[in-house]
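Structure provided below as structure tokens; questions to follow.
Every protein chain but one is kept in place in this view of the complex.
This part shows subunit A:
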């Protein structure tokens, strides 16, 4: 790994460790290898959002050309959000693409992701299905996102009704993830979900 990149990450790592956000448990980073090229990040779901109470794991890969090119970041924790792929965890955030600048850091990236969770941009979607639901059925979107948060990120709000529907689908041979995805993307219409899975 290039010297500039690892040196920068070393410093940024310390910056995050010492930051007040860490003190408030709102962000965290962890090294995965000795040469600072792979890290694991964690952000807390922002308050007053469907993600509140959840902890979201991130994969952070630092390219050789860092800090002149952005780190590659994706969600390891499944999340229901218009700008985050519900399948791959890929993120649509301008600063992780062409708006990246060498003066940004791991800390600013993590804080920007938290901000993105708090204010989605459905007109620039990563997940078209989620974005449509966000716009057309905002209430379903909120309860679905809460349900995902409690299922995958340890969030507190789980809808009994949704759990029962998932169990029903699992009873006819689906696995849990498959059932949750199908029901979520069909706005919790059981028949449509069955059709999507088996049709």
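Methods note: a contact is a pair of C-beta atoms (placed from the backbone, for glycine too) under 8 Å apart; a residue touches a chain by one contact, two chains touch by 3 or more; residues count from 1.
We adopt the following convention: contacts and distances are computed from a predicted model.
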Identity of the absent chain, which is to be given by its UniProt protein name, from "Ribosomal RNA-processing protein 42", "Ras-related protein Rab", "glutaminase" or "E3 ubiquitin-protein ligase parkin": "E3 ubiquitin-protein ligase parkin"
Touch with the omitted chain, as defined above, among A:54, A:125 or A:155: A:125
Residues of subunit A in contact with the chain not shown: 2-4, 7-8, 11, 65, 67-69, 85, 87-88, 90, 92, 99-103, 124-126, 128, 131
